[in-house]
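Left out: one protein chain. Kept in place: all the others.
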Amino acid sequence: MESSLDKSRSHQVYLETGGKREQDKSNVLFGFTVFLLSESMVFVSFFLTYTILRLTTINWLPPGVSGPELSTPIIINTVVLLSSSVVIYLAERALKRHNLWLFRVLWLTTSAMGAYFLAGTLREWRSLDFGLLTGLVGATFYLLTGFHGLHVSAGIFLQMLMLVRSFVPGNYNRGHYGVTAISLFWHFVDVIWVILFSLLYLWRA
Amino acid sequence: MNKILEIVLLAIGVAAIVVISYWLGQQAYSWMPPAATAEARHVDDLFSFLVALGVFVFLTVIGTIVYSIITCRTTKNDYTEGHPARGNGKLEFLWTAIPTVLVLWIAYQSYSIYQQLDIEGLGTIMDSSASLASQPALATTVIQPTSQPIEEIEVLAKQWVWTFRYPQKKIATGELHLPKNRRVRLVFQSEDVIHGFYVPEFRFKQDIIPNHTLDFTFTPLREGKYKLHDSQFSGTYFALMEADVYVDSPEAYSQWLKSTNGNTMKLNLAAAEHAQKPQQLIKSNWHAVEPYLPLVATEVKSKN
Partner (left out) sequence: MTINPNITSVSNSEVRQELNWKRYFSFNTDHKVIGIQYLVTTFIFFLIGGVLSMIVRGELITPKSDLVDRTLYNGLFTLHGTVMIFLWIIPSQVGLANYLIPLMIGAKDMAFPKLNAIAFWIIPFGGIFLLSSFLLPSGTAQAGWWSYPPVSIQNPSGYPINGETIWLLSIILLGISSIMGGVNFVTTIVRMRAPGMTAFRMPIFVWTVLSAQLLQLFCLPVLTGAAIMLFFDLSFGTNFFKPALGGDPVLYQHLFWFYSHPAVYVMVLPAFGVFSEIIPAFTRNPLFGYRSVAVASLGITVVSIFVWVHHMFASGTPSWMRILFMFSTMLVGVPTGIKVFAWTATIWKSKLHLDTPMLFALGGVIMFVIGGITGIMLGAVAFDLHVNNTYFVVGHFHYIVYNTITMAIFAAIYFWFPKMTGRMCHEGWGKIHFWLTFIGANLTFFPMLPLGLQGMVRRVSSYDPQYAGYNILASLGAFLLGMATLPFIANIVASWLNGARAANNPWHATGLEWTTASPPPLENFAKIPTVTLAPYSYGQPQYSTVDTSDEEALRRHGN
């Protein structure tokens, strides 16, 4: 009978606290990985669309359009984004060693590098001689870079969130799964960029 | 003694199922519309085979279930275990292996029949005469198709009207005439959305995709009047996109080719319905794409 009393008490507590409950935080990382694998399939569908359309279209580049071209700013942009993966890894390691300030500095550097990349993408968009409606080359280019840019923005937003939370006392008492998950997301965004970069810039007709 | 009886009953059951399956497989021919092409007969053979096999599987499984329902009922409060078997490796292997063989057999049958049809995917008009020579006739008993040139007809689909062009004669009509016992190649084109070419008696279907020229070669064998229907949903008046198809004797066909002057454009059902107020009980008055008014016949004439 005691167990049932306990149960109704915990039930009461549950109702009073508005349904808040502890959850196994380590599940977050597992679930997030599953989500990223699933999310990558959206990119796969876009990559396949791009590849198939490009292989089957006779006039891929409409007259007067040169398509996206590999230029120094893009290479710099790529280098910045890829090296930010290293920076975020160092930030994570700093947190593991309880060096909170170094973590914050490196974490913010990662976001800044991401922001630089985004600004670079916008700059490139403005300088191009084709728009979203310029044939399939325009549609696929802006879809791919835009969707990737959206992910970079989401990553920066989440990083800011984590930065604010790092000032909450006792935030890391029960591990730092949030930081690990966002770092994972950032690596994911980088890997996507590598594929995107190869498809858009290295694949010459 | 009981065991012998059981085996005998089982044998009778299996025999009955086999007989019924075979019989329904033969009946299956009559469930289809008349077969008007050489290809249709192959498809009907395949269908008969599928029905016989399907009925056999259905009766075996359902027979077992129904037999169990009849014999295994128990009293309401008897919750004791039925029988403790959790599985049987041999049996499970069998019912994995046999269906695998069965479906592969079906796939092979279907494949070999498919090979006999000259269904081309993406159009290869250039080399199809070569492939014809290498692939001996389908229905050799009926005709010698290589002796005559292939009759080529262009099929044009537009929302919601069919137009047929006879390039050699430079005419365009709203009804399709085909010569009996001669190979015919239809070349499909669509100008707006995806349509589908489907005459049930011909037993084949081909989607017509804008900007892709697709073709299909077949041999009509049975004279008569049939109905062509659009088989891929094409918008508001989809149901009205029909045309008459005639398979004529060679004489009647050449007679028709001579006499027709392109004025056989049928009444455009979609345009006619679109022009008048909706007759239905419940009206939504949602927007519809404007039906196309065919002027092809005169166009072709003036151009040449």
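Here the chain labels run A and B in written order, and each chain numbers its own residues starting at 1.
Note that a contact is a pair of C-beta atoms (placed from the backbone, for glycine too) under 8 Å apart; a residue touches a chain by one contact, two chains touch by 3 or more.
Owing to the predicted nature of the structure, the values given are computational and were not obtained by experimental measurement.
Checked against the full complex, the candidates B:2, B:77 or B:259 give a single residue touching the omitted chain, namely B:77. Where chain A meets the missing chain, the touching residues are 1, 3-4, 6-8, 10-11, 14-15, 19, 21, 23-24, 26-28, 30-31, 34-35, 37-46, 48-49, 52-53, 56-57, 59, 132-133, 135-136, 138-140, 143, 147. By the touch definition given at the top, chain B reaches the unshown chain through residues 31-33, 42-43, 46-47, 50-51, 54, 57-58, 61-62, 64-65, 68-69, 72-74, 76-88, 91-92, 95-96, 99-100, 103-104, 106-107, 109-111, 113-114, 117, 119-122, 192-194, 196, 198, 200-201, 203-207, 209-212, 214, 227, 229-240, 273, 278-290.
The working rule: only the chains that are shown with their structure count from here on.
For the pair chain A and chain B, the distance between mean C-alpha positions equals 49 Å.
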